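A protein chain is absent from this complex, but the other protein chains hold their places.
The block that comes next holds chain A.
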Amino acid sequence: MFLSRPLFRIVPDNTQIAFMRGRVLGIAFSALLSVLSLGLAFYPGLEKGIDFRGGIIMEIRTQGPADLGALRGAMGGLDLGDVGLQQFGDDSTVLLRLPVQGQEGEEGATQAAVNAVRGALEQAAPGARILRTEAVGNRVSAELFANSLIALGMSMLAMLVYIWFRFEWQFAVGAIVTLVLETTKVVGFLAITRIEFSLTTVAAVLTIIGFSINDKVVVYDRMRENLRKYKTMPLRQLIDKSINETLNRTVGTSMTLLLSALPLALFGGDALSGFAWTMVFGIIASTSSSIFIAAPILLFLGENRLRRGTEAPAPAAPPGAAPRR
């Protein structure tokens, strides 16, 4: 049966790429990208979704292609503040945004605005239907935003503690530094693509964090094993060996995850596409950082500490320096 044997292999056996040689370049490049991303987060800044910004959005489907100009004209006269209109998905669907209406706690302002839009719509585009209405108040959006930042911070802290607990502290620091570099790049990605920063995007970032650490754990696990197995191998060579040994797995897992995220991005509809593209970018970023960043950082932190005397065999492993299990 031809299917019983593997048909292909992404990374050939005995691959020996000297990743460590490019470590300075890799980390510098990554850091540069992250700094640029942070810059992008301030200018032009993130496109905050309604979850975090508050206000009203309405998804409207018109009969036939929507005439944005006419709609804009009709909404402009309503005195509802800054009205945003954009095509959403196909050309008969329009997304309308309004700022928060009225003072906080003032009842009925939102409903009045929705009704006003409904009336204007009836005039400008007869037969149009409102598919979705979302209204989030200022206080709730501020809370959601704060909670999201807390969840992101909490997850990073939890990962730090977990890896610290399971490995040496150098591993934990390496993983967290990588994680920060990655997350900032995702922020840059959001800023460039103008994907809305919303609760679902945060969900994507958290999923990426989980996946990314998962990836790092596998590489670290192998390094720990090799540290025990090859007591005299220089750390630099040992890290390269570990990365190469786990390379096919790292790429393979990223591949399957990518293969499941890509259909979501392509066919998942407008509601999921932001989430899914963020995932796709995050998967690629975290896979490359597992290879080029996470392990090389260890070399800076652990050259002399992870194992005393890498070149010359140590007389006896000092307590605490031997890998814990």
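Rule of thumb we're sticking to: contacts are C-beta pairs under 8 Å (C-beta built on N, C-alpha and C of every residue); 3 or more make two chains touch, one makes a residue touch a chain; residues count from 1.
In this section, contacts and distances are computed from a predicted model.
J.: UniProt names the one chain left off this complex as which of "NADH-quinone oxidoreductase subunit L", "LAO/AO transport system kinase", "Protein translocase subunit SecD" or "Phenylacetic acid degradation protein"?
T.: Cross-referencing UniProt, the chain left out corresponds to "Protein translocase subunit SecD".
J.: Using the document's definition of touch, tell me which of A:Leu33, A:Leu78 or A:Met255 contacts the absent chain.
T.: With A:Leu33, A:Leu78 or A:Met255 as choices, the missing chain is touched by A:Met255.
J.: In the full complex, which of A:Ile27, A:Met75, A:Leu144 or A:Ala285 touches the chain missing from this view?
T.: The one listed residue touching the chain not shown is A:Leu144.
J.: Since one chain isn't shown, list which residues of chain A touch it in the complete complex.
T.: That gives, for chain A, the contact residues 3-10, 13, 51, 59, 61, 105, 107-108, 110-111, 115, 129-137, 139-140, 144, 147-148, 150-152, 154-155, 158-159, 162, 166, 199-200, 202-203, 206-207, 209-211, 213-215, 217-218, 221, 245-246, 248-249, 252-253, 255-264, 266-269, 271-272, 275-276, 279.
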